[in-house]
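Contents: one structure, followed by commentary.
Note that this complex is displayed minus one protein chain, with the remaining chains in position.
What follows is chain A.
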Amino acid sequence: MDTPTSRMTRSAAKKDSPDSGKKPPFHSKQKMDTEGSSDSPAETKKAKSKTPRKPKSAHVLKQKSPAEFFADNKNIAGFDNPGKSLYTTVRELVENSLDSAESISELPVVEITIEDIGRSKFNSMIGLADHERVDEELYDDFESAKAREKRLAKEARHQEIQAKNASVGKKVKGPMATKPTKSREASYYRVTCKDNGRGMPHDDIPNMFGRVLSGTKYGLKQTRGKFGLGAKMALIWSKMSTGLPIEISSSMKSQNYTSFCRLDIDIHRNIPHIHVHEKRENMDIWHGAEIQIVIEGNWTTYRSKILHYMRQMAVITPYAQFLFKFLSDTPEKNVTVRFARRTDIMPPIPVETKYHPSAVDLLLIKRLIAETSKQNLFQFLQHEFVNVGKSYAERLIGEMGPDFSPKMPVKSLTAQQIVRIHQLFRQAKFDDPSGNCLSPAGEYNLRLGIIKELHPDMVATYSGSAQVFEGHPFIVEAGVSVGGKDVKQGLNIFRFANRIPLLFEQGADVVTRTAIKRINWNNYKINQTQDKIGVFVSIVSTKIPFKGTGKEYIGDDISEIASAVKTAIQQCCAQLKSKIVKRIQAREQQERKRSLNKYIPNATGAIYDMLKDMSQSRASKKKRYEDKDADLLNQVSAHLVTKETLKEKLTQHVEQVDYEMALEYATQTGVKEEPREDVYIPPLEAINKFNDFCSPYFVFRLFH
């Protein structure tokens, strides 16, 4: 809860951000009108204007802008409720930062800060004075006389019981924590994300944030984003929940200034609404972007999700450095987590690729025709699709029918002709697309990430080769770990799609189902319920077949992916198995003697008792035995052979066997050779001057 005294800490913390000196005008009001007010946020007035009201024209044919559509259906972009919105905002910003840094082959450094903003501070930020409640009965949390009576009676009863318990001398459990009345009070957060990425060109900034469905990431390639909404959806959410604008500062490598922009979005017209757009001095030689946004959220319920997200992100991008901070007025609630960099090897940037003929639909063909620069059909086929060579294009055109010729202008194709092309694409056989355009995390990175974040006892990783579903290439990489810190018993599943973690709707996901149902863990000497198993599966593709509105999981219905996931996990398990078997052997080696000796008394006791029974029945002449056996029984009855004798002899035998086995084990295993692991040591002097020459597959770095 927000109290005036603790608010100072927050404003102190705020000095870190570069633009803290230049506060927006309405910020200055904050100090005067909140310091004195003593009302708790629960009593402040709830209602306030959320979004500017749009003019209503009920019966006119209306058109929706893309921004409006997403504002209405924010759940499909992961903004279902305030908590999830906070989570999605964080992830969109982080993913943007990673993309931006990777695009210039810079090792990413991302700082993300979530600041809790109290109700009254929020009010002052938007220039709204705190209101005392006048009409108490108007509010939802108003306690009517009847309810109060009930509550008081309950409390009295409770006290009575406690008094009784105390008099009897029972341990008193402490005062029953009265549940805080369910408050529908919204909480607000300032989310700041700073990176060392490419930055944005000064003039493009407004459009990059203020226009939905305009982006740099469209086209066929492996991308982190899901809809191409990114920060824009966060902006729409902030507009809906707080009405406060977004603040962006950015600088590019060659620029000697920083661009600062404060803007919000005109949802109705899908255009940016710019408050400030100016160039400022670039003090330190910083490049990248810093985005600050104030939204409604819910830290309490989504805390673990956000932290999980950061942790898993650190697993899949071990070459990035993350600093996550949560600041609030109560210092004990603050969280600071640093995810250090463990490697400087980055996966290559995914390249844009052309469509595979079997992956296109009618609409897409039409779009490609409209966009192509090629003149005739022959060139169009050859250049706009992968795996269509010269001769193959000719054969295809020949097969299309007499209406088609290689030289015919591609823009003149009729609708029927396009349908014919589409049909042929569906039926004809094409080579599978190659996985060259994909950028998997890499087995090395995945392994490092797992070791870095989980510290497992054992880890195995596997990287599959590229495979294909419906004309889209995909690569599955997997890691399986056993043991580790902060890992719970049983299966812990970590899913990644295009190198971003998936946290929701785990149950239906192909990875979860495969790991739980189709892997026989016992085969690999892994106990599914007792061991701490980490299963990491990363799938990259030009098209991830997400399921569900929020694109939160990958369906189990694509057999190619399901079987690839299964193989990948099995491969990891097979690697682990040999390690585990060795470990079990070593343990057995140590415990053999002990476990054998444990049973000696039981076994010899049983045998001796029977011998005694036999010698007794022999004494009563009930039975006859052969000479050798008779001798033995005589010895038993004469106490020459006792339980102790048997025990001693059996112990001797066990010792001898143990010795032999130990010798055998030693000769078999020989000298222990553990595989060595490379240690990553970052260079001490951080700044090197160099030029990068980027290509799709490698980066050539020239040091000066």
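Everything below uses one rule, namely that a contact is a pair of C-beta atoms (placed from the backbone, for glycine too) under 8 Å apart; a residue touches a chain by one contact, two chains touch by 3 or more; residues count from 1.
Simple rule for what comes next: contacts and distances are computed from a predicted model.
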| item | value |
| --- | --- |
| Chain not displayed: protein name in its UniProt record ("Protein YIPF", "Protein ROOT INITIATION DEFECTIVE 3-like", "GPI transamidase component PIG-S" or "DNA topoisomerase 6 subunit A") | "DNA topoisomerase 6 subunit A" |
| Chain not shown: contacting residue from A:Val276, A:Val657 or A:Val699 | A:Val657 |
| Sole residue of A:Gln63, A:Gln530 or A:Asn602 that reaches the chain not shown, by the stated touch rule | A:Asn602 |
| Which residue of A:Glu278, A:Asp629 or A:Glu664 touches the chain not shown here | A:Asp629 |
| Listed residues A:Lys279, A:Lys649 or A:Arg701, member touching the removed chain | A:Lys649 |
| In chain A, positions touching the absent partner | 588, 591-592, 595-596, 599, 602-604, 606-607, 609-611, 613-614, 617, 623, 625, 628-629, 632, 641, 645-646, 649-650, 652-654, 656-657 |
